[in-house]
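Removed from the display is one protein chain of the complex; every other protein chain stays in position.
By written order: A and B. Residues from 1 in each chain.
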Amino acid sequence: MTILGGVCLWLAFLVGIWGALAGFVGGLQGRPDLQHSARHAVFAMCGALLVAVFSLEWALFQHDFNVEYVAAYTSRNLPIFYTWSALYAGQKGSLLFWATVLSLFGSLALLLTARRHRELLPYVAGVVCTVATFFISVMLFGQANPFHRLAYTPLDGNGLNPQLQNPGMVFHPPMLYLGYISITIPFAFAMAALISKRLDVDWLVAIRKWTLLSWLFLSIGICLGMWWAYVELGWGGYWAWDPVENASLLPWLTMTAFLHSVMIQEKRGMLKKWNLALIIGSWLLSIFGTFITRSGVISSVHSFTQSSVGYFFLFFLIAAAVASFAVYASRLPLLTAEARLESMVSREASFLFNNLLFVGIAFSVLWGTLFPILSELVQGTKVTVGPPFFNQVNIPLGLALLGLTGIGPLIAWRRASLPNLRRQFAVPVTAGVFTVLVLLVGGMRDLYAVMAIGLGGFVTATVVQEFGRGAGARHRQYGEAYPLALGRLLARNRRRYGGYIVHVGIVILFIAFAGMAFKTETEATLRPGEAATLRSPYGWTYRFTHLGVSQYDALNRQVTAAALEIERNGKRLGVLTTEKRQHVDGLGRPTFQPSTEVGIRSDLREDLYVVLAGLVNGTEQAVFRFTINPLVWWVWYGGMIVALGGLIVMWPGGGSPAVKRTQAGYAVRLVEDVKA
Amino acid sequence: MTRGHDGTFPVSRREFLALGALGLLGVSGNVPSWRRVPPQAQDSLPGTGPSGKLWDPSRAGRPFEPVRAADNDAAIQAIEKQIHCTCGCNLDVYTCRTTDFTCGTSPAMHRRVVALAEQGKTAQEILAAFVKQNGVSILMAPPKRGFNLAGYFVPSLVILIAGAILTLVLRRWSRAARPPTPSRVSSLSSAVAASPEELERLRRELDQLSS
Partner (left out) sequence: MLELVAGVLFATGVVWFVLRPIFRPALTGGAIGDAGDVDDGEDPEDDLSPRAVALRALKEIEFDRATGKLSDTDYDELKGKYTAAAVAALRTEMGNAGSGMRDAAASQTHPVSRIPQPACPMHGPRPEPAAVFCSECGRRLGAAPGYCARCGTVLEREAKYCHSCGARVAA
């Protein structure tokens, strides 16, 4: 099937070039035939790429090891789900996956966009075709063709990297890719609006929805990535400020900033230039992330093998940045604000500072990621910029942002006055101060942790107060019972109250991050029957008794498993196993270095995290690392709540007109007030 | 993920899907690895007593040394967390040696740290010794001097300056947007000099909005 796949790649490439030309020329000259052709080109490219994906999957499932990609990433004994996910496990396959998903998103955008945006669509088709064609051209001309065949046929393939053989790895990359890729759609709309000079407010609606979708995918992808790193990599953490992790965080930060500042544009017609710049910047940062992942310019644990592909991306990144900002600059005079800020103390102003912090954090992360290169250029010495640097710079900024999460919602749009502010802030500030006092009395002395949890209390109280007062207002105005009022409040103002739910998720994440300050760990060598003890931050004593080591064969690996009995304060909790896995191919030949499978016991308060480091002199005497990670579970919960809030915000549609009319009690009074 | 001890097919399809779904929800942690088994015999392999020989030691990676006191020494760990492992892993020495057990570089660097510490050197001297041999890039974070200061302070500085500019601009905007009209409230009725029909229409329009 690789011939068909190769034909489809070339077909998609040529169709993509045609689509880009037809889209831009058709749009500029107003030729409907070309515009239609561009639209069809996106659909056709999507079809051709889907056939290409199908043929690669076919080769993977047929174990056609004559195909280099199949031999490099699968083996006969690889479980089928990992065989499927091998599609995006390697550089070449993930490029194909990327281009395919982009053309799919592009087709959806063309199909689902409302009629009134149709003036923009030829340019959208053009931008999508351009970007997808670039990815295809990397495959075709950057020695990254996934259908490349070897001169011989190996008996069995290399198999998938053991670290990728984890359910988290089946879902994490596609989610992250979906996030990265879907940014292209808002970018395409932004470019379309700029090129066509249709810079009224309407394009904003299309962009906002796609950005939200992209933001949601990226959030889920980042959380899944943290989860995967935690359960699979075995260092007991989930975020290490690795350049590739940073690359996924950067567009997330700028998109979050956009999702806030876009409200100002919708309500006040301000910040048009800024919002467009944020969208273009987010897209460029996503391409920058791809460049980092694939070039090997910056050392990272995630990198694909170094290849010339990096130069393609660097060139594309620079060309795209120059082109998009040139168009942007030429349209600046058309992007004037329609209103002015009414007060320094207003939601608008707080959103501007929120944007400052989001973009500031993005800048500092980018700065830290690129600083090794900068240092080499300027002072000629290589430096390493690791977690200590990022923590030092970003923790204070993150905490400031968390504070704003609580402050912003308390300030009214447009303007606020002191007595009202006092009334709004009383309860949340009290809650925050109270939390801090409780922590201090409880003996917590870690400054950042106390601040994070204290601010968490403040923000939570803010959100609760917002829901409470909102429901109260509805109760008074419409006489709705409180539960109904609460439900309607959320259902009728999904964007506002869904956003608050996201805030709750963020608070939980920050508190969980703070828990990592109290991580404790120890290493021990144990013979069967011997035990190690470790004190948890909650004051409990855990006792780990080594029961013994067993060795057995599994489908595609040889397992050496150590079992430990765990007691907490003398009470038996159960048995935990941790493994060494030597992966083998279908002929029983070892494929990768032995990998470690972590034993994890989670509960709401802390995780026990046990790693089998190795065995002494081929006996059952084993070296273990025991770690207690407080509150890790809450990272996953926080991530889920963020995703849930995002879904609520995205949920489409308004109520029926009849229902709306019955809810308009105060609106009527409002106008009569004025009349009187 | 799965700790199936059946030895034949470690991940059944249903189990995998269930795990995947759980993983997607982020609730994996305690599901697969935690089984309540009744207290029973220590070892399932026949013929191996306490500290028995492994059937095939080569499957378990390189042989390990027993842990020494220095391995758990917090002071040494603190030093190692500031040293970049040179194996290409992009981690610090401590994290690498306790995570990547196939790495030969980080244990060697660990031994060097321990040896230097046993010579009575302070943390600063140990770090200096590493810098002397490997250059500044051996440190996880660049030392705070010279151009590196830019690395630390440019982001904060940029944010502070941008914040100051933003404050000034906002103040100017809000001042410009608020003409000095003290009797604003009294001018309300004149500002809204709308005919009853218009207000009626406005009322209807407001009805249309969902609340």
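Basically, a residue touches a chain if its C-beta (ideal position, glycine included) is under 8 Å from a C-beta of that chain, and two chains touch if they have at least 3 such contacts.
These figures come from a predicted structure and were not determined experimentally.
For the chain left out of this panel, the touching residue among A:477, A:520 or A:593 is A:477. Set against the missing chain, the residues A:308, A:417, A:430 or A:533 yield one that touches it, A:417.
Contact with the omitted chain, checked across A:495, A:572 or A:605, is made by A:495. The omitted chain makes contact with just one of the residues A:111, A:433, A:491 or A:587: A:111. For the chain missing from the display, the contacting residue among B:53, B:111, B:172 or B:201 is B:201, taking the whole complex into account.
The set of subunit A residues touching the chain not shown comprises 1, 3-4, 7-8, 11, 15, 18-19, 32-41, 43-44, 47-48, 51, 110-119, 121-122, 198, 200-202, 204-205, 266-267, 269, 410-417, 419-420, 423-424, 466, 469-470, 472-473, 476-477, 495, 652-654, 657, 660, 666-667, 670-671, 673-674. The missing chain lies against subunit B, touching residues 184-185, 187-188, 191-192, 194, 198-199, 201-202, 204-206, 208-211.
We adopt the following convention: only the chains that are shown with their structure count from here on.
With centres defined as mean CA coordinates, subunit B is found 14 Å away from subunit A. Interface residues of subunit B facing subunit A in the complex, by the touch rule stated above, are 1, 3-5, 7-11, 13, 16, 19-20, 23-30, 33-37, 39, 42-45, 48, 50-67, 71-72, 81-82, 84, 88-92, 95, 98-99, 101-102, 135-142, 146-148, 151-152, 154-156, 158-159, 162-163, 166-167, 170-171, 173-174, 176-178, 188-189, 192, 196, 199, 202-203, 206-211.
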